[in-house]
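Here the complex is missing one protein chain, while the rest keep their positions.
Chain naming follows the written order as A and B, and within any one chain the residues start at number 1.
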Amino acid sequence: MVELIKSEALLDKKIATCVDKLDKKFSGQDGMRHIVVCGGTGCLSSESKEILEELERLIKEHNLEDKVSANVVGCFGFCSQGPFVKIYPEDTLYHAVKVSDVAKIFDEDIINHKVVTELLYEDPNTHERIQKQDDINFYAKQKRIVLHGSGTINPENLDEAFGNHSFEALKKVLHMTQQAVVDEVLASGLRGRGGAGFPTGKKWQFALNQVNEQKYVVCNGDEGDPGAFMDRSILEANPVNVIEGMMIAGYAIGARDGYFYVRAEYPIAVIRLKKAIKELEEVGLLGDNILGTKFSFRVHLRLGAGAFVCGEETALLNSIEGKRGMPRPRPPFPAVKGLWDKPTIINNVETLANVAYIINHGASEYSKIGDADSKGTKIFALGGKVKNVGLVEVPMGTTLRTLIFDIGGGIVNDKKFQAIQTGGPSGGCLTEADLDTPIDYGSLIAAGSMMGSGGAIVMDEDNCMVDVAKFYLEFICDESCGKCTPCRIGTKRLLEVLTRITNGNGSMEDLDLLKSLASTIKTGALCGLGQTAANPVLSTLAKFYPVYVEHVTDKKCRNGVCKKLITYNIDPNKCKKCSMCARNCPVGCISGVVGKEAFKIDTKKCIKCGTCMAVCRFGAVYKK
Amino acid sequence: MVLRKEAVDLVKNICNRYKDEPSPLMLILSDVQKEYGYIPLEVQEVISKEINVPVSEIYGVVTFYNFFSLNPKGKYVIGVCIGTACYVKGGQNIENKFEELLHIKAGQTTPDGKFTIDSLRCIGACALAPALSINGKVYPKMTVDKVATVLKEYQDKE
Partner (left out) sequence: MSKKITIYIENRPYEVDDGQTILQAAKKCGFNIPSLCTWRDGKCSLASCRVCLVHVDGARGLVPSCAYPINDGMHILINDPQAVTARRTSVELLLSNHYFDCKSCNKEGHCELLEVAHIVGARPEQYIGAKTDTTLDEVAPGIIRDTSKCILCGRCIEACKDAQGISILGFENRGFKTVVGPVQNRSFSEVPCIQCGQCTLVCPTGALMEHSSIDKLDKAFADKKLVIVQTAPAVRAAIGEEFGEKIGTTSTGKMVAALHRLGFYRVFDVNFGADETIVEEATELVKRIKDKVPGPMLTSCSPGWVNYIEYYYPELISHLSSCKSPHTMMGATIKSYYAQKHNIDPKNICVVSVMPCTAKKFEITRDGEAVDGNPDVDIVLTTREIARVIKRSGINWKSLPDEQFDDDLIGDYTGAGVIFGVTGGVMEAAIRSAYYFITGKELEPVEFKPVRGFAAIKSATVNIAGHDYNFAVSSGMANAHKLLDEIKEGKSKYDFIEIMGCPGGCINGGGQPYVNPAFLPNEDPDILDTYKEKRAAVLYREDEGRPIRRSHLNPDIIRLYKDFFGEFGSEKAHKYLHTHYNANREKFPKIK
C-alpha cells in the first residue's frame, strides 16, 4: 500500500524519516553494516553487478539480512580505479574489486571487522593505503555538489532520495512566485552546462514572458560528445534530483509537462529514470495538484536513436516530434516557439541537477562558488592519456593544471603532455601554454577552446594533433544531418583536405584552404554542430601550425601516427630473432630466421597495424 | 515481401501501445526495431496507415537514425566504440581486427547472418577504453590480441 504524499506536512514527515534513516545508515546508529557497490556503466561492465549479487548471496547464506545490507549506488567518479565497494559506517572504500575478492571482503571485513588493506587505494606518490574516500587526492580538490548523492544513495530507492533532501527545494518553490524563482536562478549565475553557457535564468525568463496555456520543459540527455559521460552518471546516480530540477523549471515558466530526451545508448540511465518517475507518480509527487497546490506536472520519456545532432536543441525537438533530427532556423527561438510550436525551454541534465541546490542554499551561497565569469561547479569526464580517468566535479575557476596533473594524477607512463581537448568535436585544444587557464566559459573561449559539455580528453606526445583534428572531422561528417550546404558539403571537403595532408599529399595551399573554408563554415552553417565543426581544425592549425607544415612539406608525422607518413622498423641490435613479430604479422611482411638472422619489415607491404610493436617484448620495433 | 499476419499484428499492437502519445513515431520505431529486429518498407506501410504519417516521412526517419535498420542485423552485434577516448587508445585498430577476421566492413553483416559490426560513438565507458559491446555486454580495456578470443566465444555459440 503506497502512501500518498499529497500535502506539505506529509512530505516533511517523509523527508524527516528518510533523512534520519539515511543518517543512521551512514553513521552506524542503526546498528547495521551497509555495503554499497558502484553501479555506473563503467563499473557494471567490470562485473560490479556480479559483485553485488555475490554479496547479497553471502549475506543471505550467513543469515545476516538484519545486520548487513547491500545495495547499488551511482558513479563514484574514479572510474579508472573501479569497481568500487564501500562499507559504512567505517567509510572504507575498496577499489578495483573483482568478483573473486568478494569472499575475502566478506570474511575479513564484514565478519571479522578487519579492513582488507590490499584492496584499499594506494596513493601513487606516498604509496600509502588510504581507507576513506575523502582522503584520496583525486577527491580532495573536487567540490561534489551536483554529484553529492552519487556513490552515496541508492538511485533505485526513492526513500534514499528523500534522505538526500530531494523535494525540499520544490516545496520551497511552491511558496514563491514564478518570477521569484526565475530571479533566484538568474541571481545564482547558473549558465547552461550543455556547452553554450547561456544564462539559465535568462532562458527561463523568455519562456515565462510568453503567454500560452501550454508550455514545455525539455531535458537534453542526448549527451553525444564522445568521451563525455557526465549526464549519464548523473542520471544513473540521482535521477530524482534532475526530475526535481525539471519540476522547478516547469513551475517557474508555467509548464505542465516535461520531456526527458535520453540517448538510447544509456539503458541503465533510462531504467533508473523510468523507475523514479513511476514511483514519484505513485506517491502523487508527479501528476495533478502536487502537494495540494494548483501546480500539476507530468514527466514523459523519449529516447534518442543514435544521432549526435539531436543534442542540438531544435533538432532534439524535431526528433521528439517524430521527424528527422534536422535543426530549425532561429529565430523563432524555442522559448517562443518550440516543442509542437509551444514555448519551450531546453536545459541540459547537469544544469537541471544544479537547480535544487540553488533553491535550497540560495543564489548568493551558490554564486560564492566559482569565479567572476562562471558560478558553481562543472563536472568533467576526464579521459585519454591521464592516469586518473573518471568523473570529477570542480569549482569554476580551477585551473587546467590542477585538473590534469593534480586531480588527474598526470600523464600515463609519465609521458609528455601535449594537449587537452575540451568541448568535444565543437571545441579546441589547449596546450602547455594554456595550463594555468582557469576553467570558466570566458577564459576557455579566450584560450581558443570552449567549455563544452564536460568531455576533457588528454593527449600526450604519442598523439598527432593533425590526426586528432581529422578524427573529429570524420565524426562530424558522419553525424552531420545533411540539411545545410556548409556542413553537409563543406565539412566533407575539409576532411578530404585533411586526409590528403595526413596521407602525405598536402600542399601549403591546402593549409590556406583549410583556414578559409573552415572560417566560412563557421559563419554560414545553420546550427551549432556546423558552426563549431571546424573548431578542432582551426584550433590545431593555430596551435600546431609547424606540425601541419611538417606533414605537408616534409611528409613527416613526428608523433608517429599518420600511417602513410611513418614506417615501422626493427632495430637489428635490439632484435632477439624470436620471430614473435613475424608470426603475428597479419600480412606476412616480416622476414628473418629464428635465432640466426635479425627480422626485417618490408615497408612496402606493411599496413602499419602496429601488431609487431605490440607483441615485441624487447622494444626492438620502432616507428620513424 | 508479404508480411505474415503475426508480424502485421505485432506492429499494429506496438502502434496501439502509443495511441495516446503525441507524435509517437520514434517510440513506435524503437519498439519495432527491438521486437521485430528491423524496419523494412512493408512494416513502414503498416505504421503509416496506423498513425497517418506518409511512408516517405517514416522512411526518412528510419534512414536518418543509426539505431533503426532497414535490414536484419546479425545475431551478434559487435559494437566497437570509436569515441574519442577509445580512439586515442586504439579503438580503430580493434575495429579493423574484427573486420579482418570476419571479412566484412563496419556496418555490414556476415553472409551467415551471425555477426554485424557496428561502429559506435561513445557508450560512456570511457574510463575503460577501448571499449567493446556485444549484444549489450561490455568488454572493458580491449586489445587487438584479445579480439580473436572474444570472437571465438561467440563463434562457438549457436
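What we mean here is this: contacts are C-beta pairs under 8 Å (C-beta built on N, C-alpha and C of every residue); 3 or more make two chains touch, one makes a residue touch a chain.
Keep in mind that what you see is a predicted model, and the values were worked out from it rather than measured.
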Checklist line | Contact partner of the left-out chain, one of A:Lys483, A:Lys543 or A:Lys563 | finding: A:Lys483
Note to self: Can you say which of B:Tyr18, B:Tyr36 or B:Tyr59 touches the chain missing from this structure?
What the structure shows: B:Tyr59
Note to self: Counting contacts across the full complex, list the positions on chain A that touch the omitted chain.
What the structure shows: 307, 324, 326, 329, 331-332, 477-486, 488-490, 492-493, 496, 517, 520, 522-526, 531
Checklist line | Contact set of chain B toward the excluded chain (per top definition) | finding: 1, 41-42, 44-45, 54-57, 59-60, 63-64
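In this text, only the chains that are shown with their structure count from here on.
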Note to self: As a quick test, compute the distance in whole Å between the mean CA positions of chain A and chain B.
What the structure shows: 23
Note to self: Taking the touch rule as given, give the residues of chain B at its contact with chain A in the complex, in rising order.
What the structure shows: 21-27, 29-30, 53, 57, 60-61, 64-68, 82-89, 93, 96, 100, 120-129, 131, 136, 138-140, 143-145
Item checked: Residue numbers on chain A that touch chain B, as the complex places them -> 41-42, 44-46, 79-80, 82, 223-229, 232, 264-267, 300, 302-308, 319-325, 340, 381, 383-385, 389-390, 421, 424, 455, 457, 459, 463, 468, 471-472, 475, 478-479, 481, 584, 586, 609-611, 614-615
